[in-house]
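The complex appears here without one of its protein chains, the remainder shown in place.
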């Protein structure tokens, strides 16, 4: 059995804001002191991580002078080099400052939209300087509580205008970046526009350069809407649109919890890991989660280690699934139906002749309906596998 | 004040399965006798409806002979003529028969997929004969409880193959139809693939002929995922993809309820009606709901009348909203910001020169953040309007 | 039509923390300056409110010296007198300070439990000094993310021990107070113990003095669990256990939103107001909500005025419901069944003779099942009434 120790090859990354989370919540103050970004880099490297990701203001305070910013970035780059760490992804904080309280790119106030563009261009510049090839957009304030205040079609149009502008900006700078859009159904807004990964994928097709833009699905954000994240990521992968991914966990439909990966929905986490591994996903395994508010700094590193460890355990389970005789027997019977049906000639690409024949085909509906599919057996084998009981 | 009596011009339609619902549920048997489709046509016409929609088996039993089918269709067409009723939309029942219990177009069994294609081609033929220009696809069984049984990417691929086939079929027949895809997150399956209208819109872009296919969002299906239906329909309309709509209501995130339109989420129903009316939506206002299980046939017609009445009341509210001095004063102040900002020259279509200037623009962030947006006032005016208190 | 202007007789109260909310949320900083409690008292009095409620630290900072505290309380009492305002309810903040991050009364650390008792005794003293007759307990941190850390039975035992202690304390001081327990299913904890009003009512029966303790249900807290608040309050009232109530609104099952009363679930708010008014509820109508984050101070008072106005509009609707001919005709037919059945002699208090007869009674089940109950009609009349369309 593996010892489940992460290595660079595993490509595990954490946001500075995740291990750096101080435990502030709607009903309570911060519980932990800030950890300097350079220390985060050092500690995560020691745990086996591959890189860190960041919002502009995770690293550089929003009101820093150019000189302060230059010094901070210089020190941070040194830490990255010292610890062989990368910054695969960067993003903009367009939600914390009060100026963005009614949206950034979708604000009713064009001054706010302009400021959001400016802030994002600057943050893209910094991301590029740090080597980020993926730039994420999570529009935490791009939504509404009062639907009278904005036509949702205007929200979409404004978001599109800004995304098109920023795509062109990054290309004009030859940054070689791709953009990844992250959906969330609600919180902090009552409802957020383009609320699911599906909605974001549909929106992307309306952009000037759809190829430059994909999605960054987050486990908890889809589960907050009760959706099956395995299905969501499956659709994104199949469409070639998975550009980044946010791994965490969530106790069902409630407030956004950002819990340690694999700590709640074990079965869902397993299928997700299996899908990423089976599909040959080569991007980072990024954790967008944070430690419980009960933890001191030692607990922060327990949290980070736990995210990676559980991923590796589930990766091993995925390997076992693919060679488990009981499971594979059932799956091969399922697959065998494809070759046995003799009907493929009438399906696939349409032709009038095929359709004519297919309409005359006789089916023994009763017999087809009576066949047991053995899914109780199959699912129990998965449960046994997950529990280490086979 | 209007008397809120529906007319043909209102384009209200009902599924045969809605008023025809017999009240069967997971824990109880049917409570009402079947109402013959021809009687449904007559009664709905009398109430002011414009048309009826149907699944193939709402009209013709699944095991009917060709002769039986011909007779049933003939009688039904006569009833339509007699009562000046149309069939704007038709669809296929691919969920009730046990043969489809693990999916129709996405079944692991190619025989089931072939049968589903055959059944749908026949149903499309019948829909065309009845004059339907919109053909809806709701894949009630296209999902899973046991994710080990199917890679969700295969689900998407199979669904695409079938949709492409059927698009080509309808075109080969010159039916002049458009297809509308209807999403639902779960029920009757544990999870259903392409679970939201957003996911369906993204999927459509991967079809051979995306223009032929749009969406048929249903109020309750999005609200079962906690999503804001006004936002969902806004995205679909803005993208030119709203091809049909299913109106009903739902008491939040729980089992699918298909309640009388406007009976629960009054505010949400208002914004939806306002959006449809303001956008000049010219398609049918289709009700996909059913009467409470407490009703006899008289209650069925109360239900149908109520759906239409509430729509018309809310349409009148939308008209009042657009001329309400208090509301419009706030909205005009919101809009005035567009012309006042003086920043449009730096936004819109990207150019390096614009970006350069925008990066140098100074913003008074503190002042921008301090301005009150008057949304409490605005929302209260809407509540007053809805309650008839202004 | 009434002008819906609140008066003292309406007994509207607000928490200092509600209008005093500064708009801080998990993803954003405060957006409004603090409003001094004395100014809150003045402004709310001007709007027609009856009183204010408070957590100890809404008025007195947690680390204030005794002298500071005395001065603050003196000034506050003067403001109350000046503006003819009362403090009907007080409570303790046992959630904001980091020391309570794993619970107060249910903490695994007895020092924390002791501190929580001490803080609450002091806060009860202050509440008594301000005239509060209801003391509320909301245990925001009394829960868990990690169920391995605590047996939930220990959570209940510790909560009971503290409640018994504090009941005895208040009685020893002859404060004449009643306690009201407030449930919430989750947030800020992953799950909170005794998560519904029902669970709290059951718990109360296990206390030393159940009569001293009742519940303080909050609209949003039950709706976060998808429960029908009208039913919840109905059970509490019927059991004589409604000691206080928190009025607000919520957009369904998601994070706690504390929205303006009546702004979202209009129908639910109507039934709640009707129940409070019809039952002769004599306690305060307390609003536990806060303004949108888009508002400046003017918006705060719009918010407060809106809560009261909507309550009064719905109170008028309740009056109209009780005299609406269409509605009352149906309800009187429902009630008439009671006298007509002729079966009451076999029901009510059990006797063997009754049971013997009842077992022999013949029922025409088919006829009973076929009768339409006219609930579609009845509900539509309610919708018409709410929308001002009758």
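All chains are identified by letter, namely A, B and C, in their written order; residue positions are counted from 1 within each chain.
Basically, contacts are C-beta pairs under 8 Å (C-beta built on N, C-alpha and C of every residue); 3 or more make two chains touch, one makes a residue touch a chain.
Quick caveat: nothing in here was measured; it's all calculated off a predicted structure.
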| item | value |
| --- | --- |
| Omitted chain - touching chains that are shown | A, B, C |
| Touch with the omitted chain, as defined above, among C:56, C:97 or C:182 | C:97 |
| Hidden-chain contact residue, picked from the options C:201, C:219, C:289 or C:308 | C:201 |
| Among C:4, C:27, C:169 or C:281, the residue in touch with the chain that has been omitted | C:169 |
| Where the unshown chain meets chain A, residue by residue | 1, 4, 31, 223, 226, 252-254, 260, 262-264, 266-267, 291-292, 294-300, 302-303, 305-306, 309-310, 313-314, 317, 369-377, 379-380, 383-384, 386-389 |
| Touch residues of chain C, complete complex, unshown partner | 97-99, 101-102, 108-115, 117-118, 121-122, 145-153, 155-157, 161, 164-169, 172, 185-186, 191, 193-206, 224-228, 230-232, 234-235, 237-239, 241, 253, 271, 275, 279, 321, 327, 331, 334, 337-338, 341, 343-344, 346-350, 352, 355, 358-359, 361, 363, 365, 368-370, 373, 375, 378-379, 381-382 |
| For chain B, the residues touching the chain missing from this view | 23-31, 95-98, 100-102, 140-141, 145-146, 185-188, 190-191, 224, 251, 253-257, 259, 292-294 |
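Assume only the chains that are shown with their structure count from here on.
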| item | value |
| --- | --- |
| Chain B and chain C: spacing of chain centres that average the CA atoms, whole Å | 37 |
| Chain A and chain B: spacing of chain centres that average the CA atoms, whole Å | 29 |
| Contacts with two or more other chains, residues of chain A listed in rising order | 97-98, 101-102, 145-146, 185-186, 191, 224, 253 |
